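A single protein chain has been omitted; all remaining protein chains appear in their positions.
Should a chain be cited, it is by its letter among A, B, C, D, E, F and G, assigned in written order, with residues numbered from 1 in that chain.
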Amino acid sequence: MEKVKVDFEACKGCGLCVMACPKKLMQIGSKSNNKGYFVVECSDQNACISCTSCARMCPDSALEVSK
Amino acid sequence: MEKVKVDFEACKGCGLCVMACPKKLMQIGSKSNNKGYFVVECSDQNACISCTSCARMCPDSALEVSK
Amino acid sequence: MESRIVISGFGGQGVLTIGKYIVYGGMNAQKEVSWMPSYGPEMRGGTASCSVVVSDRQVGSPIVTMADAVVVMNKPSLSKYLPKVKKGGTILINSSLIDTKADRQDINVVYVPANDLAVECGSARSANIVMFGAFVKKVGVITYENAISVLNDSFAKKPAVLETILKCFERGYNLD
Amino acid sequence: MESRIVISGFGGQGVLTIGKYIVYGGMNAQKEVSWMPSYGPEMRGGTASCSVVVSDRQVGSPIVTMADAVVVMNKPSLSKYLPKVKKGGTILINSSLIDTKADRQDINVVYVPANDLAVECGSARSANIVMFGAFVKKVGVITYENAISVLNDSFAKKPAVLETILKCFERGYNLD
Amino acid sequence: MQTVYKKSEMLTSNPTHYCPGCTHGIAHKLIAESVVELGLMDNVIGVAPVGCAVFAYNYFNCDMQEAAHGRAPAVASAIKRVHKDVAVFSYQGDGDLASIGMAEIVHAATRGENITVVFINNAIYGMTGGQMAPTTLEGQKATTCIYGRQPRSEEGDVVNGNPVRVAELLATLDGPAYIERVMLTDPANVMKAKRAIKKAFEYQMAKKGFTFIEVMSSCPTNWYTSPIDALNIVKTQMIKKYPLGVFKDIGREAK
Amino acid sequence: MQTVYKKSEMLTSNPTHYCPGCTHGIAHKLIAESVVELGLMDNVIGVAPVGCAVFAYNYFNCDMQEAAHGRAPAVASAIKRVHKDVAVFSYQGDGDLASIGMAEIVHAATRGENITVVFINNAIYGMTGGQMAPTTLEGQKATTCIYGRQPRSEEGDVVNGNPVRVAELLATLDGPAYIERVMLTDPANVMKAKRAIKKAFEYQMAKKGFTFIEVMSSCPTNWYTSPIDALNIVKTQMIKKYPLGVFKDIGREAK
Amino acid sequence: MSKKILMKGNEAIAEGAIRGGCRYFFGYPITPQNEIPEYMSWRIREVGGDYIQAESELAAINMVYGAAGAGARTLTSSSSPGLSLKQEGISYICMAELPCVLVNMTRSGPGLGGIQPSQGDYFQTVKGGGHGDYKMLTYAPSTVQEAVDILYDAFDKSEKYRVPVFILGDGLLGQIMEPVSFKPMKEMPNPNTKDYATTGKHHGKERRIVNSLYIEPEICEPKNLELQKKYKLLEEKETLCEEYLCDDAEIIITGFGTVGRIIRTAVDDLRARGIKVGMIRPITIFPFPGEVYKKYANKQSVKLFLDVELNAGQMIEDVKLNVAGKKPVEFLGRLGGYVVSPEEIIEKVMEVIK
Partner (left out) sequence: MSKKILMKGNEAIAEGAIRGGCRYFFGYPITPQNEIPEYMSWRIREVGGDYIQAESELAAINMVYGAAGAGARTLTSSSSPGLSLKQEGISYICMAELPCVLVNMTRSGPGLGGIQPSQGDYFQTVKGGGHGDYKMLTYAPSTVQEAVDILYDAFDKSEKYRVPVFILGDGLLGQIMEPVSFKPMKEMPNPNTKDYATTGKHHGKERRIVNSLYIEPEICEPKNLELQKKYKLLEEKETLCEEYLCDDAEIIITGFGTVGRIIRTAVDDLRARGIKVGMIRPITIFPFPGEVYKKYANKQSVKLFLDVELNAGQMIEDVKLNVAGKKPVEFLGRLGGYVVSPEEIIEKVMEVIK
């Protein structure tokens, strides 16, 4: 299962989570949502340590983290 | 001649000059002006040391001091 | 019947209070009344006055332009309000502070040395009460008994001064 | 003759610029013109559009409610403006970003894969120029020469990019 | 698996209109989370400003009043007087709070109103398109100082004037109980900011006085930078002029 | 015999409407004398406030503008921009400057406008009849706090709030060049106050920035005291809350 | 009704509001209405309410917005320049449809003007001093007793229609002392019973949003149309007007507020001389009692209207809009703080009937 869930329509592709992730797991993807933003994705769900850094930085509450 | 000249109509009888005079020469008189104020007077022009304290305190520029 | 009155003097001379006494008296007598102050820009000093109306009908304008009676407590008030006394009306002049005479023949002029009389009665600050006494006698509007009861009510909480106040009133009422 | 045009897309897609090019062209051709933007509350993102009028007479309302031609650069714009094309009018649709079809039979529908073509021409950000080219070909309003001269003027200070720009324009102009 | 972080229930499901990477969104979350953690969800009223956060009433999942430009502290003060035991917060930008609303913030503060003010300092007028704010840095460009803010000319005449430090200014007053300046540049600072906001609400509920959190924020759009560069600017340039820290804490003083 | 003190020629012959013993009159004189001594008589514009000094334009013998309540700093700023080499001063009471005009004074100060503001702090609204001012002392009675100013209740709810110290508040800004608080209680302090005002004008003419003199004043009428007792209250009570001194002096800092 | 007591207009109005359930007051000193905040500062706490001396009129009106939005019965008062400062806030309150009561004891203008009575703010009050299309239920009382009675019911009306109630007085009404009596105390309804009010208790349920922003025309226009509908309703239901001796009148003198009481004296005195005059005195100036004017404009016996105001001619436009050219409308105005006297009105009437 996904540790980091991305709300596809909420993400604005700003990249703050990318910067925040200590494991450098987040990256801007190649798919854009209805608003035209390229949405972020987690490159390796298994490597995620569920530290919530990405989610805490997200201005749009687009990330949900589980462990 | 008068060292301390009082502008009879300008004085409002507030007594600030009375308080200020180091020689305690100023006193509220018994005559009132057109506005109804009892005007200050200098009790002893000779004793005046022309220190200007009275005049500097007067809010209504009613005093002129000479020496 | 409508009495239109102006009372004027320095701020601090108690002119607004005279007006209120008349109004209270009017209320006691079941009349319609109004009281309207007028101040200058000065907080202290300067001239204060009030317009008082005591009437049998609802009071229209509370601002008295032409007065049945005028009370003046200081000099600037005399020159200002003398022309505003109606023909046949009355002016009461505080002759303690006003040394000029009223040069009108068509009105009643009453000189009241209010400050001097007040000092005589032992209350330098009650010249206005003396004037009120003179007013009730010379102008009327309210009766003697009514006026006494107004004073009694007003000083109900200060019985200590009431006696002097009544003395001042009587002195004005029994002017001559 | 009056042409009333709407151009709409995301903020940042250069839709306001397409409108300006058309207006400059109109001015070159001695026409009366107006350009009127419309923004949402968003500073970035959100939908931006502009109304353009090119006319032989003084422009009355610069706000285009029913359009002779519409250019839509993103999906929300298509649903919003498709009903606003006059019968017999034209809609240009950026098919790179809009996957739905326009279901109206009474107008001309032109699909322009503007982003794809722009990328092809080496300037991903010039989809609007491709669209401008397609517009000049399919709708007219201004002539080819006029459009070229507008672009030349607009990029006079950036000769480096002019070539790519013209390439994009041509690609749109020679769509099919 | 267990969810360790998700969207606060004090936030509605409405998508925000904020630009990508704008820290307004982060600040919203911190308020929401603080309110939830303090159990104030059913005991809180918010006041939205005029500025990019003008639609904040769409995002906070509680009763909200939208105030006129700059007047949120007056609105919040009055609400508090009516509902003395309800948590009341206002949320304001720098144009709103430090320019047009300067009198209202100073007076709510000096009165010592038991409210919490969250002040978003992004050194620019966001909503209206990037004009100079009272907090715009020296040298910073804005649409009303296109050559960069210049306080005065060489001759000594005023050109654009100097920026104002609101936390320091309010700290001279007796009414505030707690004043802190924080930033949102990274997860650690975000956590710190949240602790500050939470503490402010705690003080408010204890009726200690006026509480004020200045949040150093970014406006990538009107700074013409990427969201990440914008955070770097906060970290490297803004906090030189606006140092982080606690400017007043009557709790601490009391000890 | 030689005249050693007489009425300044920067004052008109109009009698003032101020109450007996009101220190407004003294403050007027100090400004007038400073302007004369600096040779600025033909190079000065004053701005009058709304308050007891609303008629100041009748008393200062120079070009004057009467400003709307609280807005004198905005008016003075604009005048200065038009006449950059003319001395411009505003004269304001505490209601005018510290209450309704708080935004304007803070912003003229932070911009660093080359103007001189003389702030008459008498802890009361004089002209309108003795209502509470932002500077009214704790415990002091006023017509809108007839039991004495009480900042907050025992339960911690705000009642009348706390007084504000304007000199200290403005001193947190970069724009001011010189800020001093003085009082007018005796000839020595009057002389000191005059030196401060004069220095403020000197700084202004040297384009050093915003200059501000807070003058602790009295309002015998609305304090219900004699003029002399009023000055004693200033000396014994007011300066406890509003200590005298220099709060900013960039001349001194530079040394 | 209690026994009549002598009271200054301002204080009586304040007490009238308290009796009407007012529990929150926000204000800033300005002559000639200072006795209202002064009285409120101690009185409102006696009845369990709260008071803020706001830092300015701007703050005061926005505090009204806050407290009214929070469900409280809220009053503010000021005088002309202060009202100008409140215009933005008033416009907000009208769009947000918050109930509250506002008082203007008008003084002479423009600018700092003077502190004497004036009616120069009629236009500001009823046409819209603030931006956008809005109206307030506006009363212009002519005596202290009338003012007190209006205040007593003002909060009920305001909450019924969700419009501010505005009291347009003047320095005369504020400063006069007249005998007045008061009705029994009403309590303020609990804010929780108000379905628009923010109380902090609606997380996740139907949140209350107090707002005046409607960025999309699709929403902003219907919202405006709703307001207009409400104003129409006010016209139908709340128009109030005094007609005095109009039945057989040939000349109708008209004026609002305190001028009405002066006109009344003039009418009595003119009638005593056998001149057939009457008075129309709008008690509400919005809604304006246009129908009353129309009625008399259509009446054969009426020869002309004389409008009397303490301004350069403001209500006269509303009078003319309704008289609609059917009869001449003359004007008598005093400016700058002068109060028109019955004698001047009589003189003017004598002049126009010549």
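Methods note: contacts are C-beta pairs under 8 Å (C-beta built on N, C-alpha and C of every residue); 3 or more make two chains touch, one makes a residue touch a chain.
The structure presented is a predicted model; accordingly, all values stated were derived computationally and were not measured.
Colleague: From the listed residues G:235, G:250, G:269 or G:317, report the one that touches the chain absent from this view.
Modeller: From the options G:235, G:250, G:269 or G:317, the contact with the absent chain belongs to G:317.
Colleague: Among D:63, D:124 or D:161, which residue is in contact with the omitted chain in the full complex?
Modeller: D:63
Colleague: Across the whole complex, list the residues on chain F that are touched by the chain not included here.
Modeller: These residues touch the chain not displayed: 9-10, 41-45, 47, 54-55, 57, 61-68, 71, 74-79, 81-83, 86-88, 103-104, 106-107, 111.
Colleague: Spell out the interface residues on chain G facing the chain that's missing from view.
Modeller: Here the touching residues of chain G are 58, 80-81, 83-85, 87-88, 91-96, 106, 108-116, 118, 120-121, 123-124, 127-134, 211-217, 219-225, 227-228, 311-312, 314, 317, 320-321, 324-326, 334-338.
Colleague: For the chain that got dropped from the picture, name the residues of chain E it touches.
Modeller: Those residues of chain E that touch the unshown chain are 50, 54, 66, 68-70, 95, 99-100, 102, 125, 127-129, 131-132, 134, 143-147, 160.
Keep in mind that, in the parts below, only the chains that are shown with their structure count from here on.
Colleague: At the place where copies chain E and chain F touch, is the share of residue numbers found on both sides over half (same) or under half (different)?
Modeller: same
Colleague: If I rank B-C and E-G by number of C-beta contact pairs, which comes first?
Modeller: Between the two chain pairs, E-G has more contacting C-beta pairs.
Colleague: Suppose each chain is reduced to the average of its Cα coordinates; what separation in Å results between chain F and chain G?
Modeller: The mean C-alpha positions of chain F and chain G differ by 38 Å.
Colleague: Considering chain G alone, which of its residues make contact with at least two other chains?
Modeller: 55-56, 58, in rising order.
Colleague: What residues in chain A touch two or more of the other chains?
Modeller: If we look for residues of chain A contacting two or more partner chains, we find 12, 37.
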